[in-house]
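The full complex has more chains than appear here; those shown keep their coordinates.
Every chain is named by a letter (A and B) in the order it is written, and numbering of its residues begins at 1.
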């Protein structure tokens, strides 16, 4: 954990550097202090076909879903979300200069009883720190 | 809100017009009266690799996930779902003529306390109305 996965309309490809956005979200997730470096996984999903709002061809969207293990206090999740959201708005701010952009984000929880994981990155990073 | 996001097996590409399906779902979502024009975001995700039912190469699927803010009454969600489902079945009805198609849909909720949004489309649409 955490998983940060965003969908976006393909018409935004020319104006968003997705490598840079993934790294910006990665940094913001770490800055919250809530997550371990080895567990951060950001990714994007391009949507070639879409229908947004009043269907103008310029209309575009980004929607980020953050999945975290259940059990953290609500206020910690809320302030972590606020921080990641601020980074998202900052990165995509110029899109709001046109009246065609919709940005959204949600945090959902994964039930630890129904979560499985194996991570070969954690041990390497832990070894580097010692 | 709402978000309507569907996955489909790539073998359906030759028989589904995804632009038209996105627009049909968009219309159906608006017809429910439950959602604002500026917030409707429909999109599709093509799955190049898949394994469906008894693995015949003709087997295909569409699965639509509708994400809405929590808090609406269950019966309003249910009848909105029924309406969107009817549009989905109507659009894809010819696929059921072959015994190789599986269609499904779910509504899930987004916790308003863990939802963030900024939408530059709403003000434009509201201004047009006045």
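FYI, a contact is a pair of C-beta atoms (placed from the backbone, for glycine too) under 8 Å apart; a residue touches a chain by one contact, two chains touch by 3 or more.
All values derive from a computational prediction rather than experimental measurement.
Undergrad: Of the identical chains, 2 are shown. What's the total across the complete complex as given in this file?
TA: The complex in this structure file totals 3 copies.
Going forward, only the chains that are shown with their structure count from here on.
Undergrad: Distance from the CA centroid of chain A to that of chain B, rounded to the nearest Å?
TA: Centres of chain A and chain B (C-alpha means) sit 22 Å apart.
Undergrad: Given the complex with chain A, which residues does chain B contribute to the contact?
TA: 3, 5, 18-19, 21-23, 25-26, 37-46, 67, 110-111, 113-121, 123-125
Undergrad: Flag every residue of chain A that touches chain B in the complex, lowest number first.
TA: 7, 9, 45, 47-55, 59, 61, 63, 74, 77-78, 81-82, 85, 89, 95-96, 98-108
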